[in-house]
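The complex is shown incomplete by one protein chain, all other protein chains being positioned as in the whole.
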Amino acid sequence: MKNIDLKKYSFRTDLVHESLTYFNQTNKLETVFKNNDIEVTRVEVDEKCGNLISKKPGIYYTISFNQDISITQIDQKQEVFIKYLSQLLKETNISKNDKCLVIGLGNSKSTPDALGPCTIERIIVTNHLDDNNLRKVCAVTPNVTGVTGIETTELIKGVVKASKPDFVIVIDALAASSISRVNHTIQMGNTGINPGSGIGNSRKEISHETLNIPVIAIGVPTVVDAATLVTDTVSFLEKHYAYQKQYQKSKAHKLAIGTTNYLNKKVAVDNKEKKDLLGMVGTLNEDELKSLFIEVLTPIGYNLMVTPKEIDFTLEKFAELIGLGINIVLNENILKE
Amino acid sequence: MKNIDLKKYSFRTDLVHESLTYFNQTNKLETVFKNNDIEVTRVEVDEKCGNLISKKPGIYYTISFNQDISITQIDQKQEVFIKYLSQLLKETNISKNDKCLVIGLGNSKSTPDALGPCTIERIIVTNHLDDNNLRKVCAVTPNVTGVTGIETTELIKGVVKASKPDFVIVIDALAASSISRVNHTIQMGNTGINPGSGIGNSRKEISHETLNIPVIAIGVPTVVDAATLVTDTVSFLEKHYAYQKQYQKSKAHKLAIGTTNYLNKKVAVDNKEKKDLLGMVGTLNEDELKSLFIEVLTPIGYNLMVTPKEIDFTLEKFAELIGLGINIVLNENILKE
Amino acid sequence: MKNIDLKKYSFRTDLVHESLTYFNQTNKLETVFKNNDIEVTRVEVDEKCGNLISKKPGIYYTISFNQDISITQIDQKQEVFIKYLSQLLKETNISKNDKCLVIGLGNSKSTPDALGPCTIERIIVTNHLDDNNLRKVCAVTPNVTGVTGIETTELIKGVVKASKPDFVIVIDALAASSISRVNHTIQMGNTGINPGSGIGNSRKEISHETLNIPVIAIGVPTVVDAATLVTDTVSFLEKHYAYQKQYQKSKAHKLAIGTTNYLNKKVAVDNKEKKDLLGMVGTLNEDELKSLFIEVLTPIGYNLMVTPKEIDFTLEKFAELIGLGINIVLNENILKE
Partner (left out) sequence: MKNIDLKKYSFRTDLVHESLTYFNQTNKLETVFKNNDIEVTRVEVDEKCGNLISKKPGIYYTISFNQDISITQIDQKQEVFIKYLSQLLKETNISKNDKCLVIGLGNSKSTPDALGPCTIERIIVTNHLDDNNLRKVCAVTPNVTGVTGIETTELIKGVVKASKPDFVIVIDALAASSISRVNHTIQMGNTGINPGSGIGNSRKEISHETLNIPVIAIGVPTVVDAATLVTDTVSFLEKHYAYQKQYQKSKAHKLAIGTTNYLNKKVAVDNKEKKDLLGMVGTLNEDELKSLFIEVLTPIGYNLMVTPKEIDFTLEKFAELIGLGINIVLNENILKE
């Protein structure tokens, strides 16, 4: 592979789970809930680990599920979301009467980026009411710099000055570094967020450091770049190849192929096989592969950020799950009042 | 009329033209443009006049037109709007490179209140671009307190701190105190705005005094209360009656009635006739009439704010007229670039 | 009143309840449900009564409620709606497996006219599924002739040919002839509908006669014309006047006025008082009054169809109430599946 210029593109993901995997730190992950469809992991990133994986120290919960949320009931996922968001608030020392500002980042006119604004539409605000039984809640959608002309972090600082909350919950659509994460993960953490970081923009972070109050960030990966999709596919191809070789001896093979989820099967590909299958490309590790495809696709304008065709329906479901979930976490009985 | 309790309701309108009419100060109005469809008046309210009519001192332009904007071309109205908004900026000492923050007040989810947000969607922002040929423009929609939980004026102060503009243009839907104004008037002034003042809310004003920079306010009356509509109708009834009496002698009467715009005709009703026609109600002046109908309708919940059925289409046209107009006024050549 | 040309405008309303009231036939109405907020009446219009009140013979249910639906829970109203829609289907001999086409009339771009399209968005269609446990349901929004260029009844005949239903449910926004009905009534009947009849258009009716299958019509009055609003106010004024006269002797008067719902009080105005209060206008009956105000407002372009400012929120609630209600009536367990 000497002939290919493998200038390193730095690994970049909004998801702590992916960072830990990338840097072989998955032993830090603790599975705190698991059933057929849903798994929740928790990780407490300390300073040392944070430096290694380029994430800020703090607590992260990652909810993953297998089923497509656009066509399934959300009840159970919402229950889990409510449980671990409450847990995270507790671990961040948010108390029951602390005033909350909920911020929906992103552009409401761009479907894959509209998670924040769509969720805010479901938030029940109470700050202007004269009801002492309710926690004070405000909610805003600062929109994106391309629409307002104002740097988003600056705008949020202004809103914080105006509304004086005790803590912030910020919701944003993320970029994933693996196709399997897209629309199948909710990440929550107490270390803030760097809007647009996952997709290469450089707006400043929204965090305790910049706002002087705790910032809970909730994100869902809704897009992935083409290079990631291709890299994932190469890795699937290798597994598929190995699976086929192993099962070809079995007579059921002809029927099985094309319908079997071979990802669930235990198969291994050795380096020799990889090289036979994919030549020089087969000798690259995942990071090198992605760098290569970024290098191939970027100059010709095809390293598109893509999103599944069903994104409109998926987004509605996530906004409902997260929006109503936040309402219940912030004011337990609000939907019964 | 002794038997009716005429507790005075204070006269209230967002439109300076209506205030001047009410307080017999129309001599202060100067017609600066007039053709078949469109009339533009200008008034410079000084301190004394301002105290009398309860408006802040400053310059106001009022564009009125006869045609229904939802079904006519907007080109000429837009040209006039551009001319007098430019004029107003000049008279307010805004210079060519002053940075502008455009604010769209109101609730995007409530059609008659959505003029501000709908207009902002058409504003071209430039503040984040690196183009010295363009005036810096930002744009935000702060939404309403019922949706954000935050007092709107406070929120705007926060946005002004974040974006540091030299002046503000604020756009809002207004309440009229005459049915003929609804969707047929654009008011522009350099004295700021008190959001919701026209419809009885008490949020604080957005003005040079509160923001420390000039505030240009652009408003369109889109709603009217039922008491106003009834009061207007009583006054039309009197004119209709007088017109009929006068023209009944003419043989063309039977054909004419029902299609003639009698408002354009010169007819007079004397007090005796009014009393015959309308009894005690006929002895009341316009202000007393409106007070009476407010008193009749309010306790039974029917002093509704109403809007014409076609409001969705009307609003689109106003947003286009004003939004594109502002773009051209702020950056003359922007649509050609 | 000799001097005023009282050319009769024919009484016109989409609501059978108003027609019965107008023609003194309220004795035909049977109250089938009543609590603090909600009342349901049933009437079976026979041929003779139908001719008198200009409504087609058949069964009508009218659900009326006092509370503003945009700010209250809809649970109980929805329960009542489900009960009496089921009842109406039974009385129309619709059986459990009959295939249903749900049609949402109106223009989705015009809020007060969008009840039909908004409700259709909530209808669960099943016709294309292979599930024999479910009743077959289709749903369409034919839009209005101004948008499609096609006569709506013709379009619906085409859709009926394409989908071959056993019966039709059609949903439409109506015009009321009384302000108190607007957004406070749901009418259901089995005699079809004449789209636009309430607001003066002349499209052909959608009924058993034109489609050859039963047609259930569900309507909510969302608009009222200005003449109606003024006529109602004159009638309120008379009651207010009578109430005041009667209670003026009582010491509590000064406090009471302005907050008391005098419509609930038993007071009577005699003709002498009416004439004192309102002159010649006071001698007119309700029908003459409305004709007069139509004559006053129409030639000057002010007999606007108006709708309350909150219509966007109200409409959402009605669409939810009716849409989910229809789903449960058509497929009892669909929301549990």
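Order of writing sets the labels: A, B and C. Residues in every chain begin at 1.
Throughout what follows, a residue touches a chain if its C-beta (ideal position, glycine included) is under 8 Å from a C-beta of that chain, and two chains touch if they have at least 3 such contacts.
Bear in mind that the values here come from a model prediction, so they are computed numbers and not experimental data.
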> In the intact complex, which of the presented chains make contact with the chain not displayed?
Replying inline: A, C
> Looking at C:K56, C:K77 or C:K136, which makes contact with the chain not pictured?
Replying inline: C:K136
>> Given that one chain is not shown, which residue among A:L29, A:L52, A:L129 or A:L229 touches it?
In response: A:L229
>> Using the document's contact rule, name the residues of subunit A that touch the chain not shown here.
In response: 3-5, 7, 109-113, 179-180, 223, 226, 229-230, 232-233, 236-237, 240-241, 244-245, 248, 257-263, 275-282, 292-293, 295-302, 304-313
> Which residues does subunit C use to touch the chain missing from this display?
Replying inline: 125-128, 136-141, 143, 145-151, 154-155, 157-163
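Heads up, the rule we're going with is that only the chains that are shown with their structure count from here on.
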> How short can a chain-to-chain path be from subunit A to subunit C, counted in steps between touching chains?
Replying inline: 2
> Of all the residues in subunit B, which ones touch at least 2 other chains?
Replying inline: none
